[in-house]
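Here the complex is missing one protein chain, while the rest keep their positions.
Each chain gets a letter, A and B, in the order it is written, and its residues are counted from 1.
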Amino acid sequence: MKHLLRSASLAGVAAVALTLSACGGGDDAAEDGAAVAPTDAQAEITYAIWDENQKPAIDQNIKDFNEKYPNIKVTVDLTPYQQYFTKLQTQGESRTLPDVFWMNGPNVQLYAANDLLQPVTGLVESGDVDPSKYPDALNELYSFEGTQYGVPKDFDTVALWYNKALFEQAGVDLPTDDWTWDDFTAAAGTISEKLADQGVYGVVTELNGGGQSSYYDSILQAGGHVISEDGTSSGYDDPASIEGLRLWADLVADGASPSVQQLSDTKPNVWFNSGKAAMFWSGNWSVAEMKDSPNKDDFGIVRLPEGPERRATVIHGLANVVAADGENVEAANAFLAYLGSEEAQRTQAEMGAANPAYTGTQEAFVDSVPSFGIDVFLESADEMSFPYPISKNTAAWNALENELLPQAFSGERPVEDVAKELADAMDEELAKE
Amino acid sequence: MTSVDRSPRAGAGVASPARGSTPRPAGRAGGADRRPRRSHDGWWPVLFVLPTMFGVVLFYLWPIVQTGYFSFTEWGAFGGQTWVGAENYVRLASDPDLGTAVVNTLVYTAIVLLGIPVAMVVASLLNRPGMRFTAFYRVLYFMPYVAMPTAVAMVWRLIFNGDFGVLNWLLGLVGIDGPAWTSTPGFALVAVSVVGLWTSLGFAIIILSAGLRNIPPELYEAAALDGATAWRQFRSVTVPLLTPSVFFVTVITVINGFQLFDLLYALMGQANPAIQQTQSLVYLFYNEAFLRNDKGFAAAIAMVILLIVGAVTLLQFRMQRRWVTYA
Partner (left out) sequence: MPEATLTRAPAGAAPRRRGSRHGSNAWAHVLLATGGVVMVFPFVWQLLTSLSTNAQVMSVPPVFWPGELQWGNYAEVFSKLPFLQEFWVSVSITVVRTVGQLVLCSMAGYAFARMRFPLRGVLLALVLSILMVPSQVYLIPQYQIVNGLGWLNTVAGIAAPGVFSAFGTFLMMQFFKGVPDSLEEAARLDGANPFQVFWRVMLPLAGPSLGALTIITVLWSWNDLLWPLIVSTRAESMPLAAGIATFAGRTTTDYTVMMAASVLAMAPILLLFIVLQRRVIDGLAHSGLK
């Protein structure tokens, strides 16, 4: 039964390691986030990412990093998003996390709360990382219980994409930065009516896979909230939130937007890309796709319309984090600091990888497609952005949102009922955290 | 020296021969009922079985035991496990999703099982004497099995697309307004099952072809000499002797049917309004384990799946007696 014993002892070792790291230990350097390695340090570290489109920019970053740190070898581990967090969880259980890796809002608290991430406090104190260079909302997103764990890498805000040609065809005035909800819904309705025989809809957005480009924004615009400040209660039963949800239910009911099933079968970006939708709520991540569209010359971007309460968009971005139990924390920190630097972030913009978080480095991204008007995203970040809603086990209530909200949008059930049910279920999940 | 031990073999559901009216092919000693058996084979079985058992225990059975243990605990994403007794099972028993998942999985499996008769027909057609291009056909029928799942899913999503897909276009030609197949409950399950059927046909054809090849032609000659028609030959020679292969394909298809997950995830994905009603048992497991981070509850689901599939398979093995003929 040797193999059984071995497995048992492996499990035992894992359990012990878990307890030890959970204790935190008396290593001050580790608690503050250890120092950065000297430039002649030798190490091999892994960097885990999930977007193949950004790999060329990452490779360039590594090359530039090696100019300062020639002996630190960085290997990129690319895993598709669909499997990324499954893999990360598996690695986390065995404490074999990559040295540096991408993290997103919904998952950061889970890893931070389990002491899997290295705080960046040490780097901030030594001046290697300067949080003031990144949007506050992002720093907040990646802080847990007062400590910041990640260095922001990029950010996305949401804006209103539109197709000039379709507007002209339907005889509707083009969207402006001063639009309100009423302007928006009126235009959507008119266009769907007038261009119905072409199979064109007034507006499309993601209604099935999370609210970042739809109801999170509209809820904020109506004065509601998704989750309370302290992360303990749901905001879905707030009447203002319900109004935010109702915007979309009405659009679907009027035929201004395709149905929930249609949007699931054919993704919203495909509708817009092919010129089958006049408006599209989406973030700057769509730039990469839309710039290759056959209809690209007709595309424009304005800020999201003003809701009953305010203008708003959620802001979200990825961050680079360092594993707490890594073997080469100092080398990893050096790489992390580089990735957060102005040079590295500017490279991202220049190579079209993403919209970097570092203030002032985004010009290349904005200039990549002048006709779109990409600066709208930056303005939105500065003037009207709110942090993406998260908690320790975001996934649990995201699943509830995806389960229940489509029933409200499709008109199957009244919006208030669905919202109330969602709020109750979400409160239950939050209570477990 | 071998002793002629006529007692039936020990062990779960091992074949006694098919009872009933299937006539024995001429030339066989009447009734392959009892075989001579050695009473014990000494240490030889250890040599033959140990390597497999070693790997199976280390990589598969131990994890199952662990999972069984975890099913009685509450286990968050990275935290430790706390014992909660049967709480997960109680919760599972009252979870409406479990019933839905069981039904969906059964429906899927049933539809995919329909592929077995189809495979029998195809394998027989391919086995016809003088049949040309058999290699070519076999390749054609096998290709779905060879193609990469990601590619397959993408193409079928396009076919089933509610607004622009080929299927609805064809239906539109005869005046039917097709639904958004993969996003509407009910229809989604049918769509997924069709793809499952399409993919697994090649597998069944291969196994059944091998089975057909194993039938010695002398049996057909002998039957023909006895005056049996071609159809009678098929009924009396082909079908009974093919039953071990059919049994195998059926058991494996059922087991694989209960494992439905990848296809669901690829064709529909989490962000699909119909996924809630279309989820399979393994999808339920994955959802709880990796998406909701409730691993203890997920372990309980895994145990329940094991029980259900184990029971169904045991049933199949027992029923084997009734219809499977071993030469």
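Just so it is clear, a contact is a pair of C-beta atoms (placed from the backbone, for glycine too) under 8 Å apart; a residue touches a chain by one contact, two chains touch by 3 or more.
Source: prediction; values computed, not measured.
Chemist: Considering the complete complex, which visible chains touch the unshown chain?
Modeler: Contacts of the unshown chain, counting the full complex: A, B.
Chemist: With respect to the chain omitted from the figure, which of A:T39, A:T75 or A:T176 is a touching residue?
Modeler: A:T75
Chemist: Out of A:S94, A:T232 or A:S371, which touches the unshown chain?
Modeler: A:S94
Chemist: Identify the residue among B:Q81, B:N127 or B:Q276 that touches the chain left out of the display.
Modeler: Reading the full complex, the residue touching the unseen chain is B:N127.
Chemist: At which residues does chain B meet the chain that is not included here?
Modeler: 2, 9-12, 14-15, 32, 35-41, 44-49, 51-56, 58-64, 66-67, 117, 120-122, 124-135, 137-152, 154-156, 158-159, 161, 163-165, 198, 201-203, 206-207, 209-210, 213-214, 216-218, 220-221, 224, 229-231, 233-234, 238-239, 241, 244-245, 247-248, 251-252, 255, 258-259, 261, 281-282, 285-286, 289-290, 299, 302-303, 305-306, 309-310, 313-314, 326-327
Chemist: Touching residues of chain A against the unshown chain: what are they?
Modeler: Those residues of chain A that touch the unshown chain are 6-7, 10-11, 14, 46, 48, 50-53, 75-83, 86-87, 90-91, 93-94, 96, 98, 266, 269-271, 273-274, 276, 285-286, 288-289, 292-294.
By definition in this document, only the chains that are shown with their structure count from here on.
Chemist: So the centre of each chain is just the mean of its C-alpha atoms; given that, what is the distance between chain A and chain B in Å?
Modeler: It comes to 40 Å between the two C-alpha centres.
Chemist: Quick check on the complex: what are the chain A residues that touch chain B?
Modeler: 3-4, 7, 11, 15, 18-19, 82, 85-86, 89, 92-93, 110-111, 114, 116, 199, 206, 208-210, 258-262, 264-266, 393, 395-396, 399, 402-403, 406-407, 410
Chemist: Which of the residues in chain B come into contact with chain A in the complex?
Modeler: Residues 54, 57-58, 62, 66, 76-80, 157, 160-165, 179-184, 265, 269-274, 276, 287, 290-294.
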